[in-house]
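The complex appears here without one of its protein chains, the remainder shown in place.
This part shows chain A:
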Amino acid sequence: MAEKAKQTAKPEVPDVDVAEEAKEPPPVDVVDLCHETFQKTAEYLRGELEGTIEDYKLLEKMNKVTICKYSEMKHIALSVGGALQELNEKYKSLQPYLDQIDTIEESVSALEQAAYSLDHYSKRLEAKFKSMEKR
């Protein structure tokens, strides 16, 4: 009756009795040696993968260096873009003055032409005066 109660109490395998084999605990040196064996095996397997790991590390380093270069370029390009926009605005504000400079340049050219004509006329006048003086 007690056994039947035990059997019905276990929900997973109600019809099977589970028994454990009586074992001695493993010796300490065997446990240590097993531990060392598994450690060394893990190191060996890690060593097999070391080449691939180093390749990945190299790619990671190259990627990081490239990221730095690109971020530097981005920083410079942003500052250049902002500065050029400001310069465009400033040149737009200077446009009336540049138009005035054009007007001044035309006036100065006309003045220069007038000065040349005056100089030429004065030389002709001088030459005529001298010829009249000789008579």
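We adopt the following convention: a contact is a pair of C-beta atoms (placed from the backbone, for glycine too) under 8 Å apart; a residue touches a chain by one contact, two chains touch by 3 or more; residues count from 1.
As a working rule, contacts and distances are computed from a predicted model.
*Asks:* Choose one: "NADPH oxidase 1", "BLOC-1-related complex subunit 7", "ATP synthase subunit epsilon, mitochondrial" or "Oxidoreductase". The correct choice is the protein name in UniProt for the chain not shown.
*Replies:* "BLOC-1-related complex subunit 7"
*Asks:* When the complex is taken as a whole, what residues of chain A touch the one chain not shown?
*Replies:* 24, 26-27, 30, 37, 41, 44-45, 48-49, 51-52, 55-56, 58-59, 62-63, 66, 69-70, 72-73, 76-77, 79-80, 83-84, 87, 90-91, 94, 97, 100-101, 104, 107-108, 111
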